[in-house]
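Before any comments, here is the structure.
Only one protein chain is missing from this complex, and each of the others stays in its spot.
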Amino acid sequence: MSLAERIKDCLGADLIEITEFRGDVCVEIPKNRVIEAMTALKEKAGFDFLSDVFGVDNIDLYAAKAKKAKKKKKGEDEEEEPKKEGPPPPRFEVIYLLLSLKTNQRLQVKVRVPEDDLDVPSVTGIWKAATWPEREAFDMYGFKFKGHPNLRRLLMWDEFKDHPLRKDYPLEGKGEERHLNYDTV
Amino acid sequence: MVDWQIDLIKVVFIWVWALLIAVVMTWVERRASAMMQDRLGPNRAGPFGLFQPLADGIKLFTKEDIIPEKARKILFVLGPPLFALPAFSAYAVVPFGDKIVLGGKEIILQVSDVNIGFLYVLALGAIGVYGMVIGGWASNSKYSILGGLRATAQLISYEVPMGLALLTIVLLYGTFSLREMVLLQQGTFLGFLPNWGIFKQPLGFIIFLVAAYAEANRVPFDLPECESELVTGYHTEYGSMRLGLYLFGEYVNLGTLAAITVSLFFGGWALPYVDMSKFLGPVAYGIASFTVFFLKQAFFLFLFVWVRWTVPRFRYDQLMGLGWKALIPLGLVNLFVTALLVQLTI
Partner (left out) sequence: MAKEIETVCITTGPAEVGDYVALNIGPIHPAMHGTLRVITRTDGETIISAEPEIGYLHRGVEKLGENLTYKQFLPLTDRLNYCSAICNNVAYELAVEKALGIEVPKKAQLIRTIMMELARIADHQVLVGILGVDLGALTPFFYLIIQREEIYEVFEWHHGARLTNSMGAIGGVEAELPDRFHQKWPKMRDTIRKANDETDKLLTHNRIWMDRTIGVNAFCADDALNWGFTGPMLRACGVKRDLRKDEPYLMYDQFDFEIPTGKHGDVFDRYMIRMLEMEESIKIIDQAYAMYQDMPDDAPLMKKVPKIIKPPEGQIYHAIESPNGELGFFIKSDGTDKPYRIKIRPPCYMVYQAFGELVQGEMISDLIACLSSINVIAGELDR
């Protein structure tokens, strides 16, 4: 069985789509079925090693696509009916990188997270390796991982208010400063 | 020259000599370690870098003297001299050489030949521990406290094996006085071996040497002040001349221990098989015996440096285990065997 068939077999209804690019397979699963799908991938498909967990902010991508579509539409005839505006696609993604130790195959698992509902189930129960990556994803994007033992900021200081890796946070920062309290550890 | 004037000159001379040894030891340490590590060491300040200790001394002297705000001021100031002064005072009973005749008077090259000899040295070493502990505690910093605690436990534990090794020497020679012990180590035994303590008490020598490393706080026993764990331990918060007192006090301590080792185990100021007083005049004999003693002491000082740069350091519980579970039983066994042998041969 090829990798794609094995994954379809193991995930069943949880699978939304599979894409492949330059040999890397990417699988999308729904947000509310993360733990079940991950457990199935670990136990049935043999992906027992978690390499990394991180987030992606797709807002600029959608904006660029919308601009391209508008430009294209302007160039075409006016005969086509304007498409109905559906709900905006979910802004964020959480990507998990899995590895199968026996077959040395890698897998990318994608979970789309909308901007207004940032709760994502945490996989720290399945792999402890997700502890810090999920903290960093919370720090950088704002995801709230349900069930994480210690969800605090990791790279930025604790009182920092923003989420720096979002596309609307400027590269130069907003001039925040850190004031240290020397009496506490 | 009245007696007390001679004694005063001796005291001043020995004091200066002890300081000089400590100062030159800093230079030796840095050049010897560089030699072992395939690099040069200080060679800018003066010929061969010999003025480096002078430069270090000037630097330490002219630095700002900072006392941390939350430290216990009186004890903080008391720590360093309490550590350094006993180290200097222990030089009073070290037999640097035999007699010298100056201006018709026969002078013994030892500040005072008390008949409790090295008990005095041990006692002063114990007071030196106070200096470290008080310094560590008064600094009001967690690293210093840890260093001070480790120092207490380590130094007190290793005084016992040192005492046991020295007890066997007392059994052997029947006296506490250091000068008499050196005098008793002349001649040969078994026909060809010099009558030195090391040949009669090899195990005692090893125990004493290990305990001496521990008492001097040198690697592999330098936990109270190890850099990588405790940011220099009990003297973290010290600077300027107080730190200078700690550092020089440590080297003076080293000198004392080396001198004691030489006196007890290596025949003191006498050359093996050769009695120098037979063919040297009185003044020359005095100087020669002083030189011989110094050379032997220098060898042991170099040995301290050599071991420091070769081996890693112990962990705390391993160090205590070595002292209590290995050295003390060995010392006791050594004591009994020596007592038996002494009884059988007398």
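Labels for the chains are A and B, by order of writing; each one numbers its residues from 1.
As a working rule, a contact is a pair of C-beta atoms (placed from the backbone, for glycine too) under 8 Å apart; a residue touches a chain by one contact, two chains touch by 3 or more.
Worth saying up front: this structure is predicted, and the values here are computed from it rather than measured.
Of the candidate positions B:Pro220, B:Gly244, B:Gly286 or B:Gly331, contact with the unshown chain belongs to B:Pro220. Remark: the residues of chain A touching the chain excluded from display are 21-24, 26, 48-52, 54, 56-57, 60-61, 64, 95, 97, 101, 104, 106, 108, 127-129, 131-133, 153-157, 164-165, 167, 169, 171, 185. Residues of chain B that touch the chain left out of the display are 33, 36-39, 142-143, 146, 219-220, 222-223, 226-229, 231, 309-318.
Basically, only the chains that are shown with their structure count from here on.
Centre-to-centre, using mean CA coordinates, chain A is 66 Å away from chain B.
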